[in-house]
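Note that one protein chain of the assembly has been removed; the remaining protein chains are unaltered in position.
A, B and C label the chains in the order they appear, each numbered from 1.
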Amino acid sequence: VSAIDRRVAESFPRQGLMTGYGARLVEAGEGRCVIEVEWNNRLTQQHGFFHAGVTTALCDSAAGYAALTTMAEGADVLSVEFKINLMAPADGQRLRAVGEVVRRGRTLVVVRATAFAIKDGRETPCAEFLGTMMTMAKG
Amino acid sequence: VSAIDRRVAESFPRQGLMTGYGARLVEAGEGRCVIEVEWNNRLTQQHGFFHAGVTTALCDSAAGYAALTTMAEGADVLSVEFKINLMAPADGQRLRAVGEVVRRGRTLVVVRATAFAIKDGRETPCAEFLGTMMTMAKG
Amino acid sequence: VSAIDRRVAESFPRQGLMTGYGARLVEAGEGRCVIEVEWNNRLTQQHGFFHAGVTTALCDSAAGYAALTTMAEGADVLSVEFKINLMAPADGQRLRAVGEVVRRGRTLVVVRATAFAIKDGRETPCAEFLGTMMTMAKG
Partner (left out) sequence: VSAIDRRVAESFPRQGLMTGYGARLVEAGEGRCVIEVEWNNRLTQQHGFFHAGVTTALCDSAAGYAALTTMAEGADVLSVEFKINLMAPADGQRLRAVGEVVRRGRTLVVVRATAFAIKDGRETPCAEFLGTMMTMAKG
């Protein structure tokens, strides 16, 4: 098991949305972050699959924390914008988002993420995410 | 008060995410849909503002239902992809998403939405959303 | 005829792509910019319509210059990212892009644009664009 970046470990439980979802920080370090959540009926769209909003929130958090692991001590991360393609129904008992840094600039960090629906042990990529994070001096 | 499109009214409570958030369908008809949610500590990012995932989920639902109101009876709506710019912190007691149809094609419907953070009665646009919805024959 | 922002008027002819296209700066001021180009057979995709790359270039330039008109003297503008929905074939004798500022931040400016295909005097919106521009100190 890889060590989890300290700053991400401290920030994650302060995200009420992630704890409200019951999401779990699986990995965070060196420009990469993995977050998972188990299915429950408060995370669904009208057909019982994970809602696009949940998929997006997981990708945004995983990508943002991936960016944070590459930033200087004392910096904070802010989502500027992102785009997501919902490629397949997020049909599974578990949803996993894997975020990565694509390019690290001084102010802006380009990030990507893929979400996977895990059903009966089989993983299906269900969303592809591309976005921009901003480095902020912590207030 | 405008009447709410029957199909949207039936679908909305089946979205576990929207009911889990405590979100409220305010308006739905003629290519437009408005959804609101009150702040609570399960909807937050690490600074206590509404999480980008909540803003996005509201915009996606408002935009998707705006599209549904323009579709033929018996059709269903699916989010293909979207992009969102988070323009300002979603700092407020309430979040509102206003979705609209930009262009209605046979299969694909282009949609937009704006999210507003409402604080002490003052509305600030906090996100701009542009996406694509697909018309599906209902299963 | 509205006056054209001096900085935009100076920058436009230095964009080899715009002059190569034969594009024309129609309007630029107060957070808005309009650019037009006449059809020619070096601007086409395989069906003879304006290529998505041309539509995008016009929207990007119109949106970027709209942002520039709101920036401090001596600043320069850089495209960070954008997304475009190609809603209808860009079928016409002329293509027009209308760019506008959505929100002006200190570093980042959110912009939008709509492209119109003009055929026999009739305008059809053919693309919707949403993006992010950055303010740069001029070198």
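Rule of thumb we're sticking to: a residue touches a chain if its C-beta (ideal position, glycine included) is under 8 Å from a C-beta of that chain, and two chains touch if they have at least 3 such contacts.
Owing to the predicted nature of the structure, the values given are computational and were not obtained by experimental measurement.
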{"item": "Sole residue of C:4, C:57 or C:95 that reaches the chain not shown, by the stated touch rule", "value": "C:57"}
{"item": "Where the missing chain touches chain C, by residue", "value": "11, 14-20, 40-46, 48, 51-54, 56-58, 60-61, 78-86"}
{"item": "Positions on chain A where the hidden chain makes contact", "value": "83, 85, 87-88, 102-103, 105, 110, 112, 125, 128, 130, 132"}
{"item": "In chain B, positions touching the absent partner", "value": "80-81, 83, 107-108, 132, 134"}
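Just so it is clear, only the chains that are shown with their structure count from here on.
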{"item": "Centroid spacing, where centroids are CA-atom means, of chain A and chain B in whole angstrom", "value": "21"}
{"item": "Euclidean distance of C-alpha centroids - chain B vs chain C, Å", "value": "29"}
{"item": "For chain A, residues that touch 2 or more chains besides their own", "value": "80-81, 83"}
